[in-house]
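Heads up, one of the protein chains got dropped from this complex, but the rest are sitting where they should.
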Amino acid sequence: MRIGVLTALYQDLPFEEALDKAATAGVTAVEIGSGGYPGSQHCPVDDLLESQTKRDEYMEAIASRGLMLSALSCHNNPIHPDPEVAKLADDTIRKSVRLAAQLGVPVVNGFSGLPAGTPGDRMPNWVTCPWPPHFTEMLDYQWNQVAIPYWRETAQFIADQGVRMAFEMHPGMLVYNVDTMLRMREAAGPTIGCNFDPSHLFWNGVDPVAAIRKLGEAIYHVHGKDVYLDPLNISVNGCNDHKPYSEIARRSWTFRTIGYGHGLKVWKDIMSAFRLIGYDYVVSIEHEDALMSSDEGLSKAVATLKEATIFEQPGEMFWA
Amino acid sequence: MRIGVLTALYQDLPFEEALDKAATAGVTAVEIGSGGYPGSQHCPVDDLLESQTKRDEYMEAIASRGLMLSALSCHNNPIHPDPEVAKLADDTIRKSVRLAAQLGVPVVNGFSGLPAGTPGDRMPNWVTCPWPPHFTEMLDYQWNQVAIPYWRETAQFIADQGVRMAFEMHPGMLVYNVDTMLRMREAAGPTIGCNFDPSHLFWNGVDPVAAIRKLGEAIYHVHGKDVYLDPLNISVNGCNDHKPYSEIARRSWTFRTIGYGHGLKVWKDIMSAFRLIGYDYVVSIEHEDALMSSDEGLSKAVATLKEATIFEQPGEMFWA
Amino acid sequence: MRIGVLTALYQDLPFEEALDKAATAGVTAVEIGSGGYPGSQHCPVDDLLESQTKRDEYMEAIASRGLMLSALSCHNNPIHPDPEVAKLADDTIRKSVRLAAQLGVPVVNGFSGLPAGTPGDRMPNWVTCPWPPHFTEMLDYQWNQVAIPYWRETAQFIADQGVRMAFEMHPGMLVYNVDTMLRMREAAGPTIGCNFDPSHLFWNGVDPVAAIRKLGEAIYHVHGKDVYLDPLNISVNGCNDHKPYSEIARRSWTFRTIGYGHGLKVWKDIMSAFRLIGYDYVVSIEHEDALMSSDEGLSKAVATLKEATIFEQPGEMFWA
Amino acid sequence: MRIGVLTALYQDLPFEEALDKAATAGVTAVEIGSGGYPGSQHCPVDDLLESQTKRDEYMEAIASRGLMLSALSCHNNPIHPDPEVAKLADDTIRKSVRLAAQLGVPVVNGFSGLPAGTPGDRMPNWVTCPWPPHFTEMLDYQWNQVAIPYWRETAQFIADQGVRMAFEMHPGMLVYNVDTMLRMREAAGPTIGCNFDPSHLFWNGVDPVAAIRKLGEAIYHVHGKDVYLDPLNISVNGCNDHKPYSEIARRSWTFRTIGYGHGLKVWKDIMSAFRLIGYDYVVSIEHEDALMSSDEGLSKAVATLKEATIFEQPGEMFWA
Amino acid sequence: MRIGVLTALYQDLPFEEALDKAATAGVTAVEIGSGGYPGSQHCPVDDLLESQTKRDEYMEAIASRGLMLSALSCHNNPIHPDPEVAKLADDTIRKSVRLAAQLGVPVVNGFSGLPAGTPGDRMPNWVTCPWPPHFTEMLDYQWNQVAIPYWRETAQFIADQGVRMAFEMHPGMLVYNVDTMLRMREAAGPTIGCNFDPSHLFWNGVDPVAAIRKLGEAIYHVHGKDVYLDPLNISVNGCNDHKPYSEIARRSWTFRTIGYGHGLKVWKDIMSAFRLIGYDYVVSIEHEDALMSSDEGLSKAVATLKEATIFEQPGEMFWA
Partner (left out) sequence: MRIGVLTALYQDLPFEEALDKAATAGVTAVEIGSGGYPGSQHCPVDDLLESQTKRDEYMEAIASRGLMLSALSCHNNPIHPDPEVAKLADDTIRKSVRLAAQLGVPVVNGFSGLPAGTPGDRMPNWVTCPWPPHFTEMLDYQWNQVAIPYWRETAQFIADQGVRMAFEMHPGMLVYNVDTMLRMREAAGPTIGCNFDPSHLFWNGVDPVAAIRKLGEAIYHVHGKDVYLDPLNISVNGCNDHKPYSEIARRSWTFRTIGYGHGLKVWKDIMSAFRLIGYDYVVSIEHEDALMSSDEGLSKAVATLKEATIFEQPGEMFWA
């Protein structure tokens, strides 16, 4: 297993400075935004697509620092009801996939996206309850009319490039938990897997170990991010919270650096579960801790993950 | 405190037979649907609005069985984006309010409703997360452009009738937890309060006692319904579950008869919290237990509530 | 679902008096020992096998009190290393099965039995750990050389009689948990199922609801018995306790009347799980509470089970 | 075991009416105040001491209602620094003891009392921490100069009457937990035991089962009272709370009717622990629930205790 | 945030050696006793008050080692019933305040003190329960006759010096929890705040995060000390324990080095709560671990706190 970092936390720094920061922090992999919400400040996608030389230089910048490129990330919404938004997202995904293929990067991270609730509506509509009945009706439209057709076709394109797509199960997206992940994977095939980020699962009451063991080989990439569940606020308002991320003292949950949402043992259990199902690629730290600087957040996340991660292959069970 | 029942569970029986069932089950209050999702099988609203004689007969049928009428219930969506749906809901609410006033019933139960996410969209859009940013934008539209104006005006109408409206904090509605409840109440005034139903709160992680103590005098009516949190399914999929209510074995939570979701002590704590904040009206049982018949569900709910409820006024603290 | 009782608690009373006791206690089914550990004080097996008249009288004695006969029970060890013990047990099982068939009783309860650890040994050898390696070797012998051959053949005999055999997963027996139960069932076919008794599972750390959902249709009969886990003693000595049942104050666990080991909510969850998997036959109370008399133990068990059990069939989900 | 009641809750009723209330509520024992904090409204101590006839009538009034007199109770402070207070308390205790002897009542309930912190001080001084050092110094004075000498002598008097004294381990008294109870018993001998009231222990974090098993034969009488631990207030202010009992919403704990502080299973565990150590006398309900009337509180306490209590003697372990 | 240390643990070393120890241990602040229970071995108060030169040298000794002086500490009892004790304490506080002002130290730590229970009594009397009624009477005297008058006047003196006083909420002192802290602060004004030491709160059942969020800006200084809650002893005797600190195996709680009473995650939550309310000054380690040497205790506390503490200012929420 390697510990990596999504370089978006250093998006204000030039590419190579960001890589220096990453290397200094002690990671051995980077995940780089190629558009969408993560931005593409560190990945000039069009330039790279056009030039083998630039690609070589790009990868050399990474490799020379003892890093590898674990994934391109272009979280966005290719099934957004606004055709422009959707088209841009789709373009970004396809370019990211082509670039990943050219760079030898096996996986592109993103979202499933979220359609509107019915044809003609302009806003994505996240359904988290089955009743009143219009919610169940919307799900039928969203899955069968929009998402499955899109991803079946797109998965084919991705597979043709020799790459795989990893959906981050995320609130506000059609694929937001294990059930919806496996449903999409069943519909669109094994080109679609997941980018497992426990921070979006904990606050729903998910036990990451149970989720990992259920997902098994469907896990293609992992995000290292934590979330704090505020017991005072949850006890009054519950975990479904649409207050802005900045209102930390009033929110029910807040993203935190690894170890500040859940203790070291929880993370050891997660890392052991990865080993058990055979996931042995990268845990890529995503810094989104509003109470910490990027440097401190990364440094603390790396320290905790280094304690929790199992790096070497196991030996013989001489005691069994 | 009185124990009552929402008569919808006997909607297939004629009104007086349903009342007999209720009285036999041991409750001393009924809550009756006056339209919307609870239906109005037991409340011919138009007829009653037109005739004092019929109203007298209606109330006498209730009173003669040792029952009182705790509330009319017309849960629907008066801010639905479909104008016809919204108009029908609004008419139902206004008629219910007028009828409640004429019958001397102090409270009408319902929902806040849920608008679309943006003007022109046709589907209600329940926002439970603040990001991606369109979710936060939708909230602004839903609250400030649609819901607050509607309820400010409607609250005035309700207040003019000398009645109060109790929103059930419910998934899929704009008002779904304590924060949103209190926000609406602050915007529309104390004519708007809540119909406290723990079954919609438990699965979000809410502690009903903490919620009751925060809501205090904003509680106008109470539903007695429980919910089972399936630990096996939640550990994998989390609590936000849009699978149909009928898929119990796969769902994360399921409505249950009181005592089958949470133990007697939890319900005693809830009843004690009501006493502490001064709520001393009715706990109205809502049977929605897919594993039990209506008769058995009601009977078990009454038995558990009778154990949990504090009926008499406290005496002197001679020991203090 | 019916609540029943294993009449062994009244083994010192004549058959009909025991039935009177059962009926008075409020159960509607009896389970009767036909030999082995439960004894056969209430079931003259040979007499009944020989005479249709006696069988008619026997069943009439039961039916006339509003009772049904849920199962014959002959817990013993047909694969005991002592051939005499084994032969007697096998005879008892076969007679019980034949009698059950003749009486129209669908299920016979018993144990899987437990072989010695190796050919020639004289003592049954219960293996609960895989190491040192002789334990794993013993398992191979016990399952493949002894138990599976015996039960494959016996299951055929049982199936031929139109009856099914329900193993109580029990400490000291080869089949003692869900894994071993399902292994035997896979080997010997669906004639073999289980008599689910939570009292033997709780102290191992089993969650009965999880076990029930895993076993599903493999559950043929249910015992209603509870077990108290002594936290003071377990914290020092752990749950594997071979001290005599009578040394309650020093033991880690002790059988108790339903509700004295685990609270009402636990039992409601268990009963709901039975409903969910479609088990709707009998919960047969087994009194083995050393702190209570038989009468009081039965009376308390019936009272708690009546609160917990779902008797009627569910209705329509009019609210879904 | 019998369920009884301390009649102080009906102190405003005449003696016989209070007994009627008790009998109607379903208890079979009464505990009656003979002075001190419980008052003596139902026990004209001096009159009874003087007249065998009156004593016979008194006991007949009790017995004729199917009740027994479990204890006289005169909780007070015979080691109060104010000599008048102390003298009055001592007189009350001695009279209570003499009366108990004459009535054939085996136990008198009371407090250890609490001295001042140093000679000359006028206020009782309850020490609950060892530092700053004056607290430890006070303890030496309180135990060795005041309490032990007093109770050694008084215990002799009590023993001479053939009666035993049961201290309620109570906040604000020198004997307030198991350690201090056993220390006093060791100093003053087995005439001194305890009146076990879980309501004063729970809020300190005591597990009553562990305490009962430690106390064993030192338990002479039992009070049935519960206490609610307010998690919202404790989480901020801790369990040591000197706010008046009436400020329930702000307090950390509040006395409650049995079952409203802790669930039925907790009470079953307590009752089972009594059986295990051989205590088989009376659980005497003490109503001090500020949220309930005396009638409702007593009725609910009796109902819960009847479920929890083991009344009959156990039978043979035929299954062992 | 800085990590500091109260130098009392090195009271047997000369001042500069103690500073060396502190600096070597990795802290960047010291808190120094200026009398009372912490002693003044490292702070020649009178000398320093008299000489600007000495003060300069003193502060230079600190600063030259990369340390700052976070607070002077003079925990004592200025409202002790013994006038001499009280006078000495008052003098010490006033000198400490004056010296703090001269040294530019913004806060002086101490206790609220504790009066006797009534005029004329000679022993401080800590009230932790409201009944019997003399306890409530004592509180009135202690607060209104003694403590509030004293601290109102003293707060004025402190404010005049431009310094603030931080009370450690401590067992055996009038101010011992959040409620009493805020009551005193309301009475004496914002010159009085608190020195938040979780070790005195945990054992009462306080959740430090809830307490911190309630106290908010009333927190002026923080002690880093932990406490072990002995589950075996608490389960029998409860948390109120007056046995000497040295009887660890028999006590209910014992002060421990940070991380030995509560795990790292608890401390991360505490540090995050400080950030949330805006406390960003010093966490000053107080070594009082009877199972560890001063060096090892300090070293371990520093290591754990360095993991838990957030040192840098947070950045932009680029992800919101």
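A, B, C, D and E label the chains in the order they appear, each numbered from 1.
Convention: a residue touches a chain if its C-beta (ideal position, glycine included) is under 8 Å from a C-beta of that chain, and two chains touch if they have at least 3 such contacts.
Bear in mind that the values here come from a model prediction, so they are computed numbers and not experimental data.
Participant: Considering the complete complex, identify which of E:G189, E:G263 or E:G315 is in touch with the unshown chain.
Facilitator: E:G263
Participant: Which listed residue, C:S112, C:N125, C:T191 or C:T257, touches the chain dropped from view?
Facilitator: Within the whole complex, the residue contacting the unshown chain is C:N125.
Participant: Touching residues of subunit E against the unshown chain: what are they?
Facilitator: Counting only subunit E, the missing chain is touched by 8-9, 11, 37, 228, 232, 244-246, 248-249, 255-256, 259-260, 262-264, 288-296, 300, 303.
Participant: Touching the absent chain: which residues on subunit C qualify?
Facilitator: Touch with the absent chain occurs at residues 37, 77, 116-118, 120-132, 134-136, 138-139, 171-172, 176-179, 201, 204-207, 210-211, 214, 234-245, 250, 252.
Participant: Can you list where subunit A touches the absent chain?
Facilitator: 209-210, 213, 263-265, 268-269, 272, 275-276, 307, 310-315, 317-320
Note that only the chains that are shown with their structure count from here on.
Participant: What angle, rounded to the nearest 5°, describes the rotation that places the Cα atoms of subunit B on subunit E?
Facilitator: The superposition gives an angle of 180 degrees.
Participant: Select the interface copy of B-C from among A-B, B-D or D-E: the correct pair shares over half of its contact pairs, counted by residue number.
Facilitator: Copy of the B-C interface among the listed pairs: B-D.
Participant: Find the geometric centre of each of subunit D and subunit E from their Cα atoms only, then give the gap between the two centres in Å, rounded to an integer.
Facilitator: Each chain's C-alpha centroid was found; their separation is 39 Å.
Participant: Please report how many Å separate the Cα centroid of subunit C from that of subunit E, as a whole number.
Facilitator: The computed centroid separation for subunit C versus subunit E comes out at 62 Å.
Participant: Could you list the positions in subunit D whose residues touch two or more of the other chains?
Facilitator: 37, 210, 244-245, 263-264
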